[in-house]
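In what follows, a single structure is set out as structure tokens and then discussed.
One chain of protein is taken out of this complex; the other chains stay put.
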Amino acid sequence: MPSPVLAVNELKMSFGAAEVFKNVSFSVAPGETLGLFGKSGSGKTTIGRCIVGLEKPTDGEILVHGKNILAMGKKEFRDLRPKIQMIFQHPETSLDPRMKAFDSLVEPLRVRTGLKKAELLEKAEKLAELTGLRPEHLARYPNQLSGGEIQRVVLARIMSLSPDFVVADEPTSMLDVSVQAQILRLMQKVQRETGVSYLLISHDLDVLRKVCHRIAYLENGNITSIEDLRKKEVSKHARSRK
Amino acid sequence: MNLLEIRELSVEFPAGEGSVKAVSRVSFDIREGETFGIIGESGSGKSVVGLALLRLLPANARVSGNICFAGKELFFLKPSELRKIRGKRISLMPQNPAGALNPALKNGLQIGEVFERRGIEKKEGMKKALGLMKKLFLQDPEKLCGLYPNQLSGGMRQRLIAAMSLSFEPELLIADEPTKGLDPEARAGAVELFTKIKNEYGKTMLLITHDLDLAHEVCDRIAVMYAGEIVELDEASKILHSPGHPYTKGLIRAHPRNGLVPLSGQSPSRIKLPEGCFFHERCRHAAVECSRRHPEIQNHKGGRIRCHLQFLQ
Partner (left out) sequence: MDNVFADRFRREGFLPQLGEYGGEFAKRVFQRKDMLFALAALVLFAGVALFAPLLSPYDPNAIDLKNKNLGPSEGHLLGTDYLGRDLLSRILIGARISLSIAFGVVLISLLVGIAAGCAAGYYGGLVDECISRVIDIFLSFPGVIFALTIMGVLGSGIFNLMLALSVVQWARYARLMRGQVLSLKKQEFVLSAVTSGAGDFHIIRRHIVPNAIAPLLVLATIDLGHVILSIATLSFLGIGLPADVPEWGAMLSAGKEFMRTAPHQTIFPGLAITFVVVIFSILGDGIRDILDPHHEGGEMY
């Protein structure tokens, strides 16, 4: 077993006396998709936000490549940040409404690398190809794009940072069924091509069953079980062989 | 008997030089007592049909066609007559239960307000509403009336709105995307809720949704909309189990439980619709004819379908 990209140990979050979750532990291997299933209000989004550093858990550790991000210095964490990215639930607010899709797409690159326009265009073209976007999409403002197209731009933007790990928080729950299938299949394709790992947070078990390697069940603030879907497939094959 | 007859309904919104064809030549009937579903993706025009029924479209919409409700032509009604129908005889359950309730008023007050406006004795109305709420599995409705909307869960809010919509015993209830954004538990609750409304009240309902499960559970007949027109119309079980139109097939296959197979491509631009069949660019079976001639909707095995490829069915 390769060393995990991400390991979460005994994560705990409480607001005053109210405990949102505790004893949350799981790890994600390179190139793996771990599903996180929970009902609304179970704190699954908060777990995702803790991992990308948008919220601070009360207790526990989050190890990225074996290093605890909660114990890191500011500078060290900022250098690590591009490696852990997040896709949000609501496409309509995921892109800056005053920026064209192209500018949103290349913004992280522009900030971090100071590439020239021509180089940025080249990169954008590659990313657009990876995510199935056409150039005319990139010339539009977010309000001229559909939810599915926005999630593609978001995915392309994230992949420009070549992350090792992406937290996808209900990326398709606001989308239509057929677009949902497109986006989830696209995420799988990107994973095959780049080897990125996903934490897919969802309340839709059907979806998780279709695209995840393993599913962690979050109930009453605890991870109650982690189901390995690959093993089942193996055992199914074994059975059919018999 | 048909409670509602829609004939050749078209809705366009001017946009720059051209116009966005939101709905083109949609015709269907809703029989008394049946639950009719319109399914389609966002942007397919299904909600516009619902809004057109209540004449709630923005002022810049260009509408043509006929809508006949209980023998009355809706487009020729005076505003005063229209108000008598809106809310009372045709009731709309808005899409977003959170936004449809005033967060500053207690639930009881909001329900009471519905009756006040209609000039009905408030106490009597409240009694009726409480009874309705009880029937719609809201426990302890008196206590609920003393709470604010934000103290209720999404599912409970939806039931409250359902009770409000039903309190005038409308002849037609329109529900627009009742399950959008709800988690599975609340969604299961909504399915139960609509089944109950359907069975116990025998209400005629128009259900506008993209949720195939809900449509399957509740609807008697379903119209599938794509790019502003009806591509298939048939009994619910037939549509969902043996769909005829390639688009319906694709839509069903894209469901996570049926394989999560994406439909390739995107819905066409509504300002410049493609020549021929609107779906041919994404259709796996597209033939030469499909890109040349726009198919008319035709009868087929008891239902209606808009496709050139008869051999598929």
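Per-chain numbering from 1; labels A and B assigned in written order.
Simple rule for what comes next: a residue touches a chain if its C-beta (ideal position, glycine included) is under 8 Å from a C-beta of that chain, and two chains touch if they have at least 3 such contacts.
These numbers come from a predicted model, not from an experiment.
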Taking the full complex into account, find the residue in B:67, B:100 or B:114 that is in contact with the omitted chain.
B:100
Across A:67, A:112 or A:126, the one contacting the chain not displayed is A:112
One chain isn't shown here. Among A:96, A:125, A:193 or A:228, which residue touches it?
A:96
Even though one chain is not shown, chain A touches it at residues 52-54, 78-79, 81-82, 84-86, 88-90, 92-99, 104, 107-108, 111-112, 141, 143-144, 146, 154, 157-158, 161
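One rule holds for everything that comes next: only the chains that are shown with their structure count from here on.
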Distance between chain A and chain B based on Cα centroids, please, to the nearest Å.
33
Okay, in this complex, where on chain A does chain B touch?
39-40, 146-149, 173-174, 176-182, 184-185, 203-207, 209-211
Quick check: in the complex, which residue numbers of chain B touch chain A?
41-43, 154, 181, 183-186, 210, 212, 250-251, 254-257, 259-263, 266
